Each structure stands twice: as structure tokens, then as C-alpha cells.
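Subset of chains shown; positions unchanged.
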Amino acid sequence: MNGAPKVALLGAGRMGQVHARNAAAHPRLELAAVVDRNADVAQGLAAELGCAVATADAVLADPDIAAVLVATSTTTHLECVLAALAAGKAVFCEKPLDLDLARLRAHAAELARPPQPLYVAFNKRFDPHFVALKRRLDAGEIGALESLHLISHDPAPPPPAFIPTSGGLFRDFTIHDFDTAGWLLDETPAELFAWASCLVDPAIAEAGDVDTARLILRCASGKLCVISNTRRSGYGYDQRAEAYGSNGAAFVGNVRVATTESWTEDGALAAPIQPGFQSRYAASYAAELDHFAAVLAGEAEPLTGYAASIAALALADAAARSVASGAPVKVSDV
Amino acid sequence: MNGAPKVALLGAGRMGQVHARNAAAHPRLELAAVVDRNADVAQGLAAELGCAVATADAVLADPDIAAVLVATSTTTHLECVLAALAAGKAVFCEKPLDLDLARLRAHAAELARPPQPLYVAFNKRFDPHFVALKRRLDAGEIGALESLHLISHDPAPPPPAFIPTSGGLFRDFTIHDFDTAGWLLDETPAELFAWASCLVDPAIAEAGDVDTARLILRCASGKLCVISNTRRSGYGYDQRAEAYGSNGAAFVGNVRVATTESWTEDGALAAPIQPGFQSRYAASYAAELDHFAAVLAGEAEPLTGYAASIAALALADAAARSVASGAPVKVSDV
């Protein structure tokens, strides 16, 4: 591991811990330090992974640290990223880069062509199942792609307290589907229409948000994309994609916890699907760090950064505007 | 078969032949006569099924004939139905009753409370797979139904010459989904939004129609329904339904031509799905005739008639209007 670049984690919450563990286990990265405002949390993770506890300032000032993993709370992502870039660090930023489109655009100069590599973690692009679908589409297996259906159903709603700072369903949750849509369609949707309801939990409506949405996105070419979202499925973490083309269709199905099946007089019961993102997307989180190691080694450009962040956030803003106005919205108007 | 009511077929085209064969084979119906403007077609079917060839006038004037099966070309359905009801015959009418909402409404008096039973053939309500789903929803198996997704993809587009008289994608094709939506949702959608493209065959665009559509329907209760349509799937006759509720989800999948599977290094290949409506819905067509026999025996009321026809056609008109205007449309405005 001589020569492996040193990285530090900013923010040791749920996703920060995932990234830190992947960094620590990666043969081409060295996790040097973790930073968290909660000292116990930082200490616990540092002990588990055999690295130091530090402050953000110390990390940014340390010339031996080549890169930071930003996994602080969403509202501080942008500030951390800008500071890290200014300090000469490469950045791995948990999505989203920011929830405010105007603010992001105001920093286009630093972010679109950053002095150091900036990777924003749209992890589905590293999921082996979605990647396999993308390869099939690119290989022309279903002919010309005509329409897409993305299904993202959460197993259970977040605590109501999370809603007000989440950015709302579209910026917090659908954001992954917006990125996936443009990636798989190979075309940025030009306009969209969204209807949303609060059917799961009245507390979500009280917080000014929705929990069930259906969207149609339309491309300039006429390609259509439907997105289905709900905050509570009742059957696990549902993550599917359906692509329809001129010669057939291709799908990503759910990942089950086991290949077991039970046959009784009630029918054939397959094992449950993965209960949440941690298990469903574990491989994609590891692959993201692998990509970031390649970026640090100068072998790859960040797959997604400012441009992808802007594109997905613009669709999220358009969706919110469509729900508010009850009319379709052109993405170029956002 | 003594005492089985005599029925006559008007229109021995593709669907007329299906209904005639089911009537001839039904133990509680007697197929007495077939009528078609093409004498050879009428004669051929009559010979096969052992019944007479007749004219529409003769059938309507024959006091021994209790009912007619109307399967003429769509544009003459309404005229035939009105004449048959006026002649005192019960009527089994292939869908749609008519393509013109205003004209249908103008005949509300005769059609909504007809002197003899009037059944309009929304056959999916008799498909064992859709019926099984409906039973599960009614039994509360998935809790409160929140959203629905109906997929109807044709294997191949119709001949371009058919398009101009078809009524367009929504009145000709989506009409089944509109009826199914209200039935499964147990609530008439209040508004809808539709985007449609012509991606399959430019000749369809030249004829003023579309071939690929995505619609969102919204109920007063907030329930959402997506409908996916294409005129050409590339993989067979795709007929699915997905229902999402507070406690889980329930599905109708495709019917395959066999339960065979092949395993090679390319993967596991299941047999193709049914290639068209004739094989996919054969059981539903037979069940419709069974229902009609029960109606004639006084054991049942027609499951669908004028009201269902109006409800589905209003949604189709709203969809066409939404595509034209680019905005959602309230069904009450149609």
C-alpha cells in the first residue's frame, strides 16, 4: 500500500461510514482520518478502521491528504466541496452537490472545471445490474430505445423530521431517477409532467411534501420516460428499470436476499427483495470508491460531477414546478 | 339444448367469428344464423358451425331469435344496436358501442335503460388473470390501493389503412385500459395527462395518429394510474397490470405459450408470451358468452353496458384533448 493516496472522510453518518469502510478496505486508497462534529462517532469509526480523528481544518491543511470524501449533512455539501477544492484536494461528494440550482450555477466556474477532480456520487451508475442494462442498450440489443420506466419505491417513509430539510421528494429521492433517466435514455429529457399525492403519511403533507408520484419525461426525440416513486412499498426496496425498444425490451429486476423459494398450497414464495439501499447497493458503493481510486491515479475522469448534478437538479426543480402549476414544464425554463 | 335461446351474429369478421364459435359451442345458447355483407364469409362460417345464413332484416324480424351479437365494423355498432333493441332483441355488442361521445349521449335514453339487456364487450373484465387480481384487491390483500400501472403493448402495428377509421390510439386501443383502470381502481379517474409520440411507423403519424403513449390518471382520492401503450412491442402481446397498495403490491403477468425454459450460456430463456389477443384472451371471450347466456336466462345483469362505454370513451376523449393541448384535462370537461 506504499504510495496509496491518503483520503479523509468529512461526516461520519450513515453514508459516510459506508464510504469510509470501502476506502479503508481498498488496496489503492489509504483512509487517513475521519472528521465528524460528534466526537464519539468519529472516535468509534476511527478505532474500527485504524485511522486518525481530525478536524476539517486540519484535513484541508494537511498536504499529505490527497482527497476528501464529503458525506456531511446535505446543506453543507457545497461549502465543504468548495473549501476542499480550494485547498487543492480531489473530492468525492455524496449526492447531491447542493439542493439549490441557482446557488450551484453561481459556482459553475469552480465546479464545472474544478482544479482537482470532483466526483458526485450517483451510485446507480455503478450498480452491476443497471450497468448490465446500459451495456445491453448500448449494444443495440433492443433496437432503438423508445421508452423507459424507472421504479423506485422505498420500503418505509423517513422520519417526518427529515422532510423539511430534505429538499422534498424530487430533490431528495427522485434525483437518482432523474440522473438514471438521462444516462439510460442517452438524451436529456426536454420537458416533464408530474402528479404527486400524499397517500402514505399525513405528516409528510403537513411538512409540505408528497410521498407518491408519477412523472412522464419527454425528450426532443419523442422518447418517453415514466418514473414511479413511493415512500413506502410494503414489500421492500423496489428498484427496477424497464426499457422498451424497437426490437424488444430489457429489464433490471429486484435483488432478493436469497435464491430460496417455498412451494405450498398458497403458491410459490420467492425470498424477499433487499430491504434497503445499504444491502441493495453495497456493490455500487464499493465500485464508486474503486472509480475514485482510478481517478486519483489519473486513470479516469470522474464519471459524474457538476454537469450531472445540474441536469438532475433541473429535472427535480421542473417536477416540483409541474406539481405546483398542474402543467408540464420545459426543463429549459428552470 | 331444448329451450336454449337463439342468437344471431351480425358481422362475421375476426371478432365475430370468435363470438360465433363460442356461441355455437355453448350449451345454453343456440347460434341460429350469421349475417355478413360478404356472402362467402357468411356461408363459410355458417357451414362450419351448422347454422343458417341470413340478412340483418330477417334476423331482426324473426321472433324466435332472442339476441344478436353485434360485431360489424365499429362505425355501424350503434346503428345495429339501436335497431336490435328496437326489434326487441337482447344485444351483445363488441366494444366500442360507438366512437363518438356526443352521439352516444344523444341516445342515453335508449341505451342507459334499454328495453332488453345490452352487454358491451369489455372482455378484460372476464379474463381469469385480471379477475384474480381484482379479487385480491377487493379482499384487501395489499391494503388500500394507491396506484396502478396498466401495460398494453401490441405485438405489431395495424395496417396503416386501419388508422383513419380506428378512432385513434386512445379510442381504439387504450379504451380497454380506461375501462380496466376504473374497474380496478374502484373509482372513476377525475383527470388525466397524456403524452404520445409516433415512434413505430411514420405512416401512423401521416394518418394523424400516435403509436406510443404514456398517461397518468388521477382520482379525486389522490390515487394515481399510469397507462403504457405501444403499437409494437417486438416481443409479443404484452398485457400486464401492477397494483400498489399500503401493504404490498399485486400483479398480473403475461401468459406464455408454454412453460418450457432453455438454459444455455446466454442465460435462461422462457418461452415467448402469447403472440396476440386471440390466444391471450380466448378464455375471456368464452367467459363473456357464458355471462351473456346467464343474462339471457335472467340470472345476471350485463356487467358493462352504456355507462361503462361512456366512462371509457370520456377518458379517451380527454386523452386526445390532453395530447392536443399539452395540458392535463378534467374528465368532467369532456
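Read from first to last, the chains carry the letters A and B; within each, the first residue is number 1.
To be clear about the criterion, contacts are C-beta pairs under 8 Å (C-beta built on N, C-alpha and C of every residue); 3 or more make two chains touch, one makes a residue touch a chain.
None of these values were measured; they are calculated from a predicted model.
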Query raised in the report: Wait, 2 copies are placed, so what's the full copy count for the complex?
Result: 4
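We adopt the following convention: only the chains that are shown with their structure count from here on.
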Query - Where chain A and chain B are represented by their mean Cα positions, the distance between them in whole Å - result: 43
**Report entry** chain A residues within the chain B interface of the complex
**Finding:** 142-144, 146-147, 149, 153, 193, 195, 197-200, 212-214, 216, 218, 222-224, 226, 228, 230, 232-235, 244-249, 326-328
